[in-house]
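I have a structure here, written as structure tokens, and I will follow up with some questions on it.
Excluded from the complex is one protein chain; the other protein chains are retained at their positions.
So that you can tell them apart, the chains are marked A, B and C in the order they are listed, and the count of residues begins at 1 in each.
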Amino acid sequence: MSGVPTAWFLLLGAILFTIGAVGVLVRRNVLIVLMCVELMLNAVNLTFVALGRELNSLTGQVFVFFVIVVAAVEVAVGLAILVELNRLRQTADVDEVSELKG
Amino acid sequence: MSQPLGFPLLSVLIFLPALWAVGVALLPRERHDLIRAVALLGTLAVFGLSLWLWFAFRPEVPGFQFAEQTPWVAGLGISYHVGVDGISLPLVVLTTLLTLLAVLSSWKAIQEEVKTYMVLMLLLETGMLGVFLALDLFLFYVFWESSLIPMALVIGRWGGERRIYAAIKFLLFTLAGSVLMLVAAIVLYLWGGNTSDLPQLLHTLPGRLPFALQAWLFIAFALAFAVKVPLFPLHTWLPAAHVEAPTAGSVILAGVLLKMGAYGYLRFCIPLFPDVLPYAVPWLSILALIGILYGALVALAQEDIKSLVAYSSVAHMGFIILGIFALNPPAMAGAVLQMVNHGLSTGGLFLLVGVLYERLHTRQMRDFGGLWARVPIFGSFFILTALSSAGLPGTNGFVGEFTILLGTFQVNTTYAALATFGIVLAAWYLLTAVRRTLFGPLALTDGRLSDMNAREVVVMLPIVLLFFLIGLFPNLFFERINPAVEALTSPAVVSVTYGEVE
Amino acid sequence: MLDSIWLVIALPVAGVLLNGLLGRHLGRAFVSVVGVGVVGAAFALGAWAMTDLAALPEAQRTFTLPLWDWITVGNLQVPLTLRADALSLWMVLVVSGVGFLIHLYSVGYMQHEDARMFARFFAYLNLFVASMLLLVLADNYLLLYVGWELVGACSYLLIGFWFHKRDEAQAPVTLMDGTQVTLPPNLNPADSGKKAFIVNRIGDFGFALGVFLIWSTFGTLNFDAVFAAAPQAPATVLSAITLLLFMGAVGKSAQLPLAVWLPDAMAGPTPVSALIHAATMVTAGVYMVARSHVLYELAPGSALVVALVGGVTALYAAAIALVQVDLKRILAYSTISQLGYMFVAVGVGAYAAGLFHLTTHAFFKALLFLAAGSVMHALHDVIDIRRMGGLWRKMPLTGLTFLVGALALAGFPLTSGFFSKDEILLKAFQFSPGLWVLGLATALLTAFYTFRALFVAFAGQPRDWPLYEKAHESPGIMTLPLVVLAMAALLGGLLGLPAVLGVPNWTADWLAPVFDTHGLEAKHGVSAATEWLLLGVSAAVALAGIALAYWFYVSRVDIPARLAVALRPAFVFLANKCYLDDLYDAVLVRSGRQLAQLLAQGLDKAAIDGIIDGTARLLARGGAWLTQFEDGHIPHYALGMFVGALLLVVYLVVR
Partner (left out) sequence: MVLFWVVAAVAVLAAGGVVLNRNAIYSALSLLVNFTMLAVLYLLLNAQFIAMVQVIVYAGAVVVLFVFVEMLLGATGRIQVTGWLTPRLIVAAVAGFLLLSTVGSVVYESAIGGMRGNATPEMLAQAGQVQVLGITLYTDYLLAVQLAGVLMLVGLVGALQLGQQWQRGRTSQTTKSTLPLRSTESASAGTSHTPVSESGG
């Protein structure tokens, strides 16, 4: 079972990360953008765990633990913002929002 | 000979204005006359201290006097090191005098935010005195920059119509220059064995710096100072700043701030980078010459009298730079004296223009004409100051220009001849200014125009008296300037730069 | 007394301070007493000093009085030292003597000025006397230069004294054929003063360079030290020095090509024209050359230039004077012309003759100007001789003294001008007959134009009756100086009688220690017969000129008008002052101003400031362009982050 080389996991992580990243960039629905962010985070988690195993270190898993914490918070706050955005603008389209500038 | 009085005179001199500024800041905002009086008292006290310094200074003692040194950023080898020599001494007295007169001259001219204004003037004085007295590169830099900001604020807040433009231009020009200087200072610090102490650097540096590095450092310093002087073609901030600044601002700007550039050349560029001088001197001299002729010609074409005086500054500062880089005692000592002279005569001209502006609210010469009949006291002061500026013998301007030109003639006849021609042009534009302002039929239709009042006469009187004091007894200054200048013009440097001079 | 020679300068300076600062509160009488008194006292002191000096043996007649160390920088040491020798004391007496009389005259002439202007005038005049005395008493070139510039500044202030006046048009000349020749307007005082100062500064430019060259050659500026070292100096350097110094003299003494300022200087009050622009300041150039005679003797080329410039200028100015209609300008051109004579003298090495002519010229030209001033005073500032006529009857004393002055200027035999001019012509003849012919031609013209002015203004019938009716003789305080000067102009010749008469030439003898001219006569001497012949010729020429003027302007008044038609181009050319002013205006002044405009607008504002402001604007625009990437769209930011992170990764991997 543990015969799967770490490299495959890393590669998988990279693929998932890329899909997530592209999703963040191309999708306009805030909800889906947030989901894609989760995808990216998960891809990184996978990488951490895989490397942790490769190097016989628990640090990878500890890191994943914290990432999950951050991700949970991020989702909570992000979704709250989405809800508020939807109330103010009746939209969930990131392209409709361009106030974040000087 | 450090602290012969057992009392840190220089530090008190430098920081008294700043402390006084704190005191002024605590005064009630709306008590304008009280604020003015207190500020005046402060500048008077500082002027008194500087006079004390002048008389306590011993001309026969070489090197820096009244030196004080205490560690400042000890870990980095940066110390608070101040001292005075024959080059800085006249400039210190000039600074304190002009600040005093500037405060007195803005008695009526400044009616808004008087407190802020006076605080800025006092802070400015600390910055300027610090520049002239600092003997540590970083200390110098700190004072250099700290004199910049109050000036920019004074221009930007109490200036004329385009004050913001002028203030920003002034700030950006000078900052661009001084950033280069900071970089060069850091490099010097690293190469000089982690010290920024000027006397120590002068000990350790010779022979250590590779030539190419010296050249780059020289360029960096020279650019910073060239902006301040200003040398052609970096001068265009000057007319803008001068025209827009309030009278006192112009006085300080022309009288003291420009001198900081020339002083920088004397204090840093020449002693620190002797190997570069042979290559740099022709360039700087030619730029100075262009400044002399070009400034004079452009001054001739000005309609705005403040602008005319501003361009005359470009020409006059050209003489000073030419004198400094002639690298012989007469020219260099003349240049130091001429710094004082220019401060007095151009400062005086700005004060007088301010007098006129307060009454007529115009600076265009076409609006003047025939004023001498109406304001005889003003007219007499104006003619006298213009003639001093044009280098009339018997006044200060002559001694400075003569020694500069004579010294320059020793090393380069062509430079001297061209610069001497600049004096002809100086007469042309200054007399044109006098002609258009005072002479001719009265252009004024408005009946009200009062002559200078007692306060304004008191402002001008010390300046005019100094014209003649320096003009008739220049040795009072030269005996103090000479030793310092002779140390800078060691024969070795000069012969390398100019070849053997008989 | 010689120890107190500094008082000669200090007294007028005290007068300046007193009159300048307090004058308008002190009242006219006080101002007059102070203003005139200090100059009189200076004259008395000068005379006293002269007797003291005369008591010394000839070889020791050089007294120096160090006052204080003025400039000490490095190896440059310029002490403030006064020098009283035969030459400088001679000049002191001329300056303070003539100055005293003119001051006295001014009390009357300036009476109608208000108190402030009255005090200011005397302060200026005193300042001028002090500066001029400093100039002649200087012991080194720098101090000489100081006085040199200061008299220029005084001249500037005094020419522009009536600074509010405008240009004055001159009525055109109507010729016999009905055509008109327009005359150039008289420049206003303010611009005239400015012009005088600037033209002088151009000359001083050369003078200053000369001083620099002296210092770098000899390492000193002291007269004696320079002269002692001069023989060892290379000839080219000496030529350069002398020519540069002469450039200063050309400016100060209004010689070609810098002669243009002096006629315009007539815009100043007449006493000023008499004192500064006739008797004293303009002769400073002659004094300077005489003072530097050692250098000029060692540079014969330069001396020749001096003589030639003087000769040509003399003729040029005399020719222009022929057609002027402004009384003061006639005298001004005559001054230029006579100064040319003096330069001929010092150029050919006849320093004593030059100084002698300088002295007699000071007498008679001051006299002529003061008399002209008296006329102006009577005619309420009318100066055009075409509006005068018959004034003889109204103002006999003025007319008589003017006649004396005119005779002296024309070189009428036995007047002072005759002897001094003849001395120069003799020396010129010895030097080169060509120069002598030049001088003789000038003498003829001089006699002619002088008496033209005299006859037109004083003889014949009045041309402007209302004006004539108002005319009156001037008050005693003005006529007294006229009489004194007239005596001097008549009898001044006794100071320097020609050698052929077998009497001592006091001027030459007195100045001999300075010029070291003992035996020069023997070397270059001409036979007594030749000298008599020359005397006769110049007397004849003077008489011929006077007679011609009488014929033209008294007996056959139609001749000049007809001549003007016949020689119209020449007339127009001379009436326009040989177009020299217009030439300078076009070539120097206007193109200078255009260059200034070009530099100010084109180079400074457009190019340099344009580049700098342009750079700033470019940066600002660049910033504005960059802000479009910060458009508020979060995906764009995300894209940026992603690409940035990617670049970092690529960099880390590739590295």
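Here is the rule we go by: a contact is a pair of C-beta atoms (placed from the backbone, for glycine too) under 8 Å apart; a residue touches a chain by one contact, two chains touch by 3 or more.
In this text, all values refer to a predicted model and were calculated from it rather than measured experimentally.
J.: What shown chains come into contact with the chain that's not displayed?
T.: A, C
J.: Of the listed residues C:L21, C:A225, C:A616 or C:L646, which contacts the missing chain in the full complex?
T.: From the options C:L21, C:A225, C:A616 or C:L646, the contact with the absent chain belongs to C:L646.
J.: For chain A, which residues reach the chain that was dropped from this view?
T.: Given the touch definition above, chain A has residues 1-4, 7-12, 14-23, 25-32, 34-36, 38-39, 42, 45-46, 49-53, 55-59, 61-62, 64-66, 68-77, 79-84, 86-93, 96, 98-99 touching the missing chain.
J.: In terms of residues, what is the contact footprint of the unshown chain on chain C?
T.: On the chain C side, contact with the omitted chain comes from 635-636, 639, 642-643, 646, 649-650, 653.
One rule holds in what follows: only the chains that are shown with their structure count from here on.
J.: Let me have the rounded angstrom distance from the C-alpha centre of chain A over to the C-alpha centre of chain B, please.
T.: 63
J.: Please tell me the distance, in whole Å, between the geometric centres of chain A and chain C computed from their C-alpha atoms.
T.: The separation of the two C-alpha centroids amounts to 96 Å.
J.: Calculate how many whole Å lie between the centre of chain B and the centre of chain C, each centre taken as the average of the chain's C-alpha atoms.
T.: So the centroids are 38 Å from each other.
J.: Would you pick out the residues of chain C that each touch at least 2 other chains?
T.: Within chain C, no residue touches at least two other chains.
J.: What does chain C use to touch chain A in their complex?
T.: Per the stated touch rule, the residues are 627, 630-635, 637-639, 642.
J.: Using the touch definition up top, name the residues of chain B that touch chain C in the complex.
T.: 172, 233, 236, 294, 297-298, 300-302, 328-330, 333-334, 370, 372-373, 376, 383, 387, 392-394, 398-399, 402-403, 405-407, 409-410, 416-417, 420-421, 423-424, 427-428, 431-432, 434-435, 438-442, 472-475, 478-479, 481-482, 485-486, 489
J.: If we count contacts the way the header does, which residues on chain A are in touch with chain C in the complex?
T.: Counting only chain A, the residues touching chain C are 21, 24-25, 28, 33, 94-95, 97-102.
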